[in-house]
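What you see is the complex with one protein chain gone and the rest in place.
Up next is chain A:
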Amino acid sequence: MKLAWLRSLETSHQDCVWACTWVPATDKSPGLLLTGSLDETVKLWNPEDLSLVRTNTGHCLGVVSVAAHPSGKIAASASMDSFVRVFDVESNNTIATLEAPPSEVWQMQFDPRGTTLAVAGGSSASVKLWDTAEWKLVATLSIPRPEGSNSKPSDKGNNKKFVLSVAWSPNGRQLACGSMDGSISVFDVQRAKFLHHLDGHTMPVRSLAYSPLDPRVLVSGSDDERIHMYDAEGKTLFSSMSGHSSWVLSVDVSPDGAAIASGSSDRTVKLWDPKMRAAVQTMTNHTDQVWGVKFEGGVRGCLLASVSDDKSISLYNYS
């Protein structure tokens, strides 16, 4: 279990890079890396040599999230002005523009089958599900208000539930979203029902990832500098790992389920061994906070990409 640095691109964007994801390979094109930045652009990269495939423009403010359809043909990007642009990866034609009702868009992810796009939506304390065939809003999964605070709608109770992150379980049945108060909410997607909270974090949960091997294992990263592992069904926090010296901004689980990668405000990328509950490797090649880490889940083996406020993208080989 180790990471080997492959290559970096220093000024991939003109400003902070905030989001990254892998577009799966199709029969026409190899797997590509998709990044979004504060410079209001979304870029597609070829991981072989980190050459720029295309630059998409059109967002009015910084791009906060990118998501790729499992088919590799469609991708979506969202910016701070809450417009989600869905586009064809090959031609860059806009397929749909999703305008969320007055609520922000902070993170989004396609479900593993590709029929739904989940959009984590800020102060509305909910996750919106968009149908990918007709691009219609099909469901809104809301976090129930805590008891006792439902008297005043304007009270802070709901504001604390500001939703920051979202993740689909690998079987597509469950969906988890992380909030500002440190709680994680788990939903049953088919019944559109809230199941339970997972407690343990005390500060905003910025990133969530399910283990690709086991739909019970949910990994989360939070501003409290810790990475937690939950049994999402038994609602148990069974592992808490500390080692970052600042916020954990992004986490991802390796395709073999044996390692966790994390990016943090302390400018490092760390690789964790969940069994040892400790970081086994620390990459210090970034010079500013690392907003995104993502494993490539495809056939090609394991690449890890990281993006950072220092405007650079780095690729590592995971083995």
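By our rule, a residue touches a chain if its C-beta (ideal position, glycine included) is under 8 Å from a C-beta of that chain, and two chains touch if they have at least 3 such contacts; residues count from 1.
Just so it is clear, contacts and distances are computed from a predicted model.
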Complex member absent from the view - protein name from UniProt, among "N-alpha-acetyltransferase 50", "Transport protein particle complex subunit", "Translation machinery-associated protein 22" or "Tetratricopeptide repeat protein SKI3": "Tetratricopeptide repeat protein SKI3"
Residue of A:Asn92, A:Ser123 or A:Thr140 in touch with the missing chain, whole complex considered: A:Ser123
Selected residue (touches chain absent from view) among A:Lys128, A:Arg226 or A:His286: A:Arg226
Contact with the hidden chain (one of A:Val166, A:Met180, A:Ala279 or A:Ala305): A:Met180
Chain not shown, touching residues in chain A: 15-16, 18, 38, 60-62, 64, 80-83, 99, 102-104, 106, 122-123, 153-156, 159-160, 162, 164, 180, 199-202, 204, 213, 216, 223-224, 226, 228-229, 231, 233-240, 242, 246-247, 265, 274-275, 277, 288-289, 309
